[in-house]
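Every protein chain of the complex appears in place save one, which is left out.
Let's turn to chain A:
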């Protein structure tokens, strides 16, 4: 109702008790192409749909290595994301240098959330326009999936999706997440790609060029699967038809899952 009068600075409250600048920043996340994350008892998988500006351009890299045991998927302002990724990489290296052990993911996440929050309370800065999905494994081999958003809120998920058309992915993940705990890594990858397949726009398909997968796990250091290495997993998918036939999709998926 009062949006126009109270939305110029991040340090101004609206009469409804909202920080409109922060909310606008969250809109930026929804503009980015989709990114999904899910985990089993031993492994955490991230999937991303890489957007390319034109046929002549490359596909934007969306999954970044933070450390051997931490990966990061981005949606929103890529430049902001890279700045945050560099910060996380430096924190990880510094922790290992000082304490001789990989940084506990929850500690890195707490610092990251605080870094986001700071920008919402200082006049001269703006919130980060990016949402991050961070997959990690702790020192006991338990995987964790975290999500950050421009407001500084930190969430932990069994499975999540962010970015454009991610609701389709979230619906898929909600339907299947109870089976993830005992899935093998390959099965998780196919689930991630199947969730992503619902987020492509229009007539496009998920292919080896625009899909990418990152894995961290109990006995598995960061691994990126892109390009031709993705083909065996893409071949197991049932790609979406032009119409939103989700029911039909469900049945085809359960056939594809029996590998």
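The criterion applied here is as follows: a residue touches a chain if its C-beta (ideal position, glycine included) is under 8 Å from a C-beta of that chain, and two chains touch if they have at least 3 such contacts; residues count from 1.
Here, contacts and distances are computed from a predicted model.
Choosing from "Achalasia, adrenocortical insufficiency, alacrimia", "Proteasome subunit beta", "Auxin-responsive protein" or "Hemoglobin subunit pi", the protein name stored in UniProt for the chain missing from the display reads "Proteasome subunit beta".
Of the candidate positions A:89, A:171 or A:223, contact with the hidden chain is made by A:89.
Note that of A:65, A:138, A:209 or A:238, the residue touching the chain absent from this view is A:65.
Residues touching the missing chain, restricted to chain A, are 65, 86, 89, 93, 97 (touch as defined at the top).
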